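Below you'll find the structure, written out as structure tokens, and then a few comments.
A single protein chain has been removed from this complex, and every other one stays in its place.
For subunit A:
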């Protein structure tokens, strides 16, 4: 069948049928997945003539054979190939000889030699921990794995963490605590459509992963009910049968109130609790103090609506509780996720087909990225770095002495905050992240980064953080390299190279390999070939929690992805890991008592309004990619501040005026959008923009004691009209 493609300029066109014909194996083009979020929508890349400089122009068509998106794509997906030919794409390494010199083009050998020499100097002067590594949740499994190995074997530094700490860490910690295993959704995403009721807490799927809404819509079409908890009436909340418009920072109190109701009304599944869990009695007692009217006063959610939510979940044959960043990005995010897991356990949901608790992972490889060793406390296979058996296993695969592996290092924000301080790292190697825009208290983070003796950044474009680097290494993009990713379901997927990279651009694996060789490592231990790295990852993960040892590229292609754990090549993979037992020593899920606490920073006279942050549909993360795609930038061109009309009236702010938002940490600006979708005590800012529109100049780096997640989702601010400024 001829692919239904025509073009207007560089823009590919949709297939005539919106769901598209099922692509057969003979369909031309390369089957792959989207470069953006964790839904990892299936798409096909087809060369459609040559563009500027003779480079092939790729067009995108959605794949209907991938269940996650079932033929759908959002605007980010449709336009994903445009970044391949972005005019300001980096195609040559850049170098500055000293911190005050400008960046200048350099050769690869020159740039890598320079970086390696500076690393040696700095480590010789200050010790191995003086060099830090910062990774990202968008990196492939192969990259995340090799980066972790590089840090511990080539650099012998404990100072490695990644931006996934800012995404998934709270839910991950809560799931590990309750289930002994953290797989975002412990069931295929298509189970969503089978549910009769879903409670979605702090997730705006209609904007962050639009094709996911197809599953929710199918659920609702079959009579299922959707309950959304969000301080904003987001496009997702607008789809819901019941919207609980909660006060920012109080999700934990809500969860406690909901569980209280479930117990008080006799809606808990006592047989399930008896058979499959431990620790319920202590949790039951701990929520005795959270009668719904008390939770109402804290959360602002009417007690009657809480009862309706609980009754809806309890009456459903199949029900799910899903959490996302709105609930998790708090200094109490782990306990909040735990409280919702407690509720799910009390209702008997986890480990039942069609029901369950899940966390909706955010970044493209947010799941795989947290499994294979770029986390401060972790070794491949979701092993713990402080577990002697885990160290021995991985050291054997790596051919090193376990005693030579460094111990756990600082978490992401603590690492960034320590850069350039007397006891902190003096150099940092950064892959797949843009913390100057995306880290909390971004102003301070930018200062710390500026205080480094050496910053080496590998990126596609000169991101705001790359612009501060001493060495910038131009990287290949998703369509130009092969590698695996693990999507929000825990399904390992393969992205195939569909086009050659531009001349002068190298993959992250080649960068790591090149640096390792220059630091005296055996090149065979740091291969550039993704398949070779994946095969080693399989061995390193064998026997771990996230066991990939039975997964091969061939199986992924033949089976449409493989769910981990998959301990052998004849193992079918594990779509629903908790059906028979949980991954705890006794096989039972653990109830953990948790207590609500106020936001780290609450309202006062000087800062009388809550700020919450989030994403918009047409942008992604720090915007380094999406701000360079014309159609996306047109759809979402600039930072804005969403303000309720009551608050706007009080502050004398009209729609479209520029406003200044100030917290204890800094000031950001944006255009006022007046909307009843937001609470009148809260303003919302998306976090995708740099410069004065940087929402993260305001956010609070108060950290969760367990996950070390910063409190992105709530802080106290003051909002003012900027006199004389019109947008």
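Keep this in mind: contacts are C-beta pairs under 8 Å (C-beta built on N, C-alpha and C of every residue); 3 or more make two chains touch, one makes a residue touch a chain; residues count from 1.
Here is the rule we go by: contacts and distances are computed from a predicted model.
Per UniProt, the protein behind the absent chain is "Assimilatory nitrate reductase (NADH) beta subunit"; the candidates were "Thiamine biosynthesis protein ThiS", "Assimilatory nitrate reductase (NADH) beta subunit", "ABC transporter permease" or "Septum site-determining protein MinD". From the set A:103, A:467, A:631 or A:722, the residue in touch with the chain omitted from the display is A:631, counting the whole complex. Residue A:297 is the one among A:275, A:297 or A:317 that touches the chain missing from this view. If you put the hidden chain back, the residue from A:91, A:285, A:421 or A:568 that touches it is A:285. In the complete complex, the hidden chain is touched by one of A:46, A:140, A:247 or A:277, namely A:247. Although one chain is not drawn, its touching partners on subunit A can still be listed: residues 4, 13-18, 62, 71-75, 78, 206-207, 210-214, 217, 233, 235, 239, 247, 263-266, 281-282, 284-285, 288-289, 291, 293-294, 296-297, 299-305, 603, 608, 617-618, 631, 634-635, 645-646, 649-650, 676, 679-681.
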